[in-house]
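One structure below.
A single protein chain has been omitted from the complex, and every remaining protein chain is retained in its original position.
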Amino acid sequence: VRVSPAGDAASTAARADDVERALRALGLWTRRHVSDSGAIAFAISPSSTRVPAAELAAIPHVAELFGLESPHPLLDAMARTVTLAPGTSRAAVLGGAAPKALLAGPCSVESEAQIHRLAHAVKAAGATVLRGGVWKPRTSPRGFQGLGAPALRWLTDAAHAAGLAVVTEVTSERDVEAAAALVDALQVGARTMHASALLREVGRTGRPVLLKRAFSASLEEWLLAAEALLLAGAPAVLLCERGVRGPDGGARNVLDVGAIAVCAAAHGLPVLVDPSHAAGRRDIVCALAAAGLAAGACGAVVEVHDRPGEAQSDAPQALDPAVLQAWWLERNLR
Amino acid sequence: VRVSPAGDAASTAARADDVERALRALGLWTRRHVSDSGAIAFAISPSSTRVPAAELAAIPHVAELFGLESPHPLLDAMARTVTLAPGTSRAAVLGGAAPKALLAGPCSVESEAQIHRLAHAVKAAGATVLRGGVWKPRTSPRGFQGLGAPALRWLTDAAHAAGLAVVTEVTSERDVEAAAALVDALQVGARTMHASALLREVGRTGRPVLLKRAFSASLEEWLLAAEALLLAGAPAVLLCERGVRGPDGGARNVLDVGAIAVCAAAHGLPVLVDPSHAAGRRDIVCALAAAGLAAGACGAVVEVHDRPGEAQSDAPQALDPAVLQAWWLERNLR
Amino acid sequence: VRVSPAGDAASTAARADDVERALRALGLWTRRHVSDSGAIAFAISPSSTRVPAAELAAIPHVAELFGLESPHPLLDAMARTVTLAPGTSRAAVLGGAAPKALLAGPCSVESEAQIHRLAHAVKAAGATVLRGGVWKPRTSPRGFQGLGAPALRWLTDAAHAAGLAVVTEVTSERDVEAAAALVDALQVGARTMHASALLREVGRTGRPVLLKRAFSASLEEWLLAAEALLLAGAPAVLLCERGVRGPDGGARNVLDVGAIAVCAAAHGLPVLVDPSHAAGRRDIVCALAAAGLAAGACGAVVEVHDRPGEAQSDAPQALDPAVLQAWWLERNLR
Partner (left out) sequence: VRVSPAGDAASTAARADDVERALRALGLWTRRHVSDSGAIAFAISPSSTRVPAAELAAIPHVAELFGLESPHPLLDAMARTVTLAPGTSRAAVLGGAAPKALLAGPCSVESEAQIHRLAHAVKAAGATVLRGGVWKPRTSPRGFQGLGAPALRWLTDAAHAAGLAVVTEVTSERDVEAAAALVDALQVGARTMHASALLREVGRTGRPVLLKRAFSASLEEWLLAAEALLLAGAPAVLLCERGVRGPDGGARNVLDVGAIAVCAAAHGLPVLVDPSHAAGRRDIVCALAAAGLAAGACGAVVEVHDRPGEAQSDAPQALDPAVLQAWWLERNLR
């Protein structure tokens, strides 16, 4: 924001003071820059309240407004409502004016019986989308890596049988096409949000994408990963916040509800909350889901397991479907 | 958790597998340790679901449970409900089974008229506690430092006139006694949470304390600061989460709703949410307040200003009292 | 570390005090755990001085030592010296007792002439390995993405002509095989350190790997990514620290010289320092390279460009080869 110069330095500074007060009153953090010739301009922090340019231009003594071109024009123009499996009996609408959605399922698909059992349980709990992992990215290369293609078939069969849309994570470029043929949305996980080749491959399939935020990604990096998916051909991206790294607050990660609020309130984007990976502990999963929804998330993605003693991954954060059902019911009754 | 040894290594390992499954099913993250003689023990991550020791002891083949002594026994034993200004017409109850509370006021007390005006506005909005700064800790030594002792008198007069309990931050050991004589609770800010001499001085006054979490404090450091206050004589501590440092998510700080959930749900402690400093931008303050309350906070501390163009500090995050009132009303009607 | 019990609680506690003092004297951070029956054990922080188990076992009253199984046995057993292009005239030895090495080259290979010019310049500067990007992972999908396969051929030709070993980053599983056929080592970048499918593909080629640490990876995650490469077939992994996220200290990232020291001094692993991406600014690249080498790095990976005005990526951090040469010469003369 450049201030129109007055006749002398003192008057210019007085004008600048007025402009500064007006900018702050609108909710903007500013830094004053002065040129050698005495001209004054204000830089506005990107972490400020979103204000339409017209309101800034209308401030007296504002001579010129400089703006960054948005680095994610496709995302800015994307439809705010996303429908998974449109035109089918399992169609699920997310974002926009749609009611808050529940997406649930096990961390890993462990057997055909397990996923059918859980699909019906999460349907009963109120979920509209089934999630389940068949290719598991693990920190240790010796951890359980998922059951792969056969499990993908069990997963989609179970979803169809229960009348749920279905999403699974892909971790290898080589699995993308086969997965896209079966599921209603592809997931890109936190560990691969920065993997540009995978993003391109996933985008090319033309499937909607659920995009988790990387462990320490900035908002801009996350939105640019979404832009990369759209640029490659994805029709829609559902952002999903799952916690970032910060000081130890007793949970596994720090759920960034501010990023949810900025995406949802300031940008109008559809954003989900994943309370399970943020919490890492069963006893606060519902509290974090509620916090994410209160901040503006259009839905919650929750890991469940009915026999956590048998779970092959992430058992300590898996919720009993009955607990999820009770919480969701109680929440929606209020 | 030490596993009771079986006759041979294979049987001991099988027992340990059973114990591990049982621990994970209870919501615990474990790491297996093996001794030279083949004994097996599991270390449990402190960021796990809270489980009573008796449930662990009841797991078959658990030979012995080792536990850390709590480093904050006074905090563990503290009453869960805190009453400010007890026995007065402005008494405010926080925590425990009390309804969610609203604490509000300006960042800085700027004039007698301003604080009286705002006290009545926040009372009308539904607040039970007035907050206002008279000694301002600022990042820059040339920033506005507050109006000091006279402003403290205006603040308490305004609170009494409006029927509100009142809290203010103290930043110097030398001001603690005078402040304690006038306000219903003293605030220790994020910048001084680690300042042990100030904590001792504040605790000694016997006033309840509102303790903000430092910029990057771990949960344990925060709880130990509360313990230091109690040890010095404070009757009660209200924890207050105001955002920690993490990757840039578009807000000023990352509001750690997980820490709120752990304090509230797992430990039963009274914890407040400060959405204003977490957001740093007016447009998401209500969303973050809602998120914190959903996570388990017993109240929200919100900065307001009715003429933000005249505010001497933190204008871009100050909410109009009318906006606060509308949000709080709507929230409580649901 | 379990303390052998004495006849009564007081004697056991006194023994435990002795054990605790002995552990701390050895450089270990401990937490005391007490069982219901009064037994005492100490948990040792993994961020403690490395001490051989025998020294712990020799402490009086230590009854039993429990240890974690290493999650990265292949890495623990890996040879400490890595030779790139062994048996050729461009063989380069890194790690172990070899002299500190210089790896240098442009961020991107931009033309055949450019890379030949720079290969000779970095050879003259004292480098033994040429680095250059042909597939560029960029934060923005509209940024320069590299020139791909043709540029890979120019890169390797230039390295051979100058008598340098050569390394390039692969970002897609589909490029790995072709790249492995031409270069002496494959690089996995910070953005894909967590991409398990890519790690497997890279490991399978049997080429040594230069593995950068992800933006916020813990030491354990980084070492487990190295383990994944070795498990898939990589003969050797060169770790490379390039800065992590932390508070803004004026450089682009926080170069974690502690992680370098722990890898090098405590674990004996070959670890490189990438001062260019840590600095993000030309004026402190040499200072950070020197710091990394002083902390124990076996070599430095430095981005250079002789015409930074024409560079397609990362120009502000590229060093003039003449500056690099002067610094390296002066450093080695001391």
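Lettered A, B and C in written order, each chain numbered from 1.
Rule of thumb we're sticking to: contacts are C-beta pairs under 8 Å (C-beta built on N, C-alpha and C of every residue); 3 or more make two chains touch, one makes a residue touch a chain.
Keep in mind the model is a prediction, meaning the values are calculated, not measured.
Visitor: Just list which of the chains on display the missing one touches.
Guide: So, taking every chain into account, the missing one touches A, B, C.
Visitor: Looking beyond the chains shown, say which of C:11, C:47 or C:70 touches the absent one.
Guide: C:47
Visitor: So which of B:161, B:182 or B:195 would be touching the chain we can't see?
Guide: B:195
Visitor: Which listed residue, B:18, B:112 or B:173, touches the chain dropped from view?
Guide: Candidates B:18, B:112 or B:173; residue touching the omitted chain: B:173.
Visitor: Where the complex has a chain not shown, which of C:278, C:298 or C:324 is the residue touching it?
Guide: Counting the whole complex, the residue in contact with the absent chain is C:278.
Visitor: Among C:13, C:63, C:98 or C:261, which one touches the chain that has been omitted from the display?
Guide: C:261
Visitor: In the complete complex, which positions of chain A touch the hidden chain?
Guide: 2, 31-37, 39, 41, 43, 53, 57, 64-69, 216, 245, 247
Visitor: Provide the residue numbers of chain B that touch the chain removed from this figure.
Guide: Interface with the chain not displayed, on the chain B side: 71, 135, 137-142, 145, 171-174, 190-192, 194-199, 214-217, 220-221, 224, 227-228, 231-232, 245.
Visitor: In the full complex, which bits of chain C touch the chain not displayed? Write them out.
Guide: 21-22, 24-29, 46-50, 216-220, 243-266, 278-284, 287-288, 290-296, 308-311, 315-317, 334
Going forward, only the chains that are shown with their structure count from here on.
Visitor: Is the contact between copies chain B and chain C built from the same residues on both sides or from different ones, judged by whether over half of the numbers are shared?
Guide: same
Visitor: Counting only Cα atoms for the centres, state how far chain A is from chain C in Å.
Guide: From the centre of chain A to the centre of chain C is 31 Å.
Visitor: Starting from the mean Cα coordinates of chain B and chain C, work out the distance between those two points in Å.
Guide: 39
Visitor: Can you list the chain C residues in contact with two or more other chains?
Guide: Chain C, residues with two or more chain partners: 216, 245.
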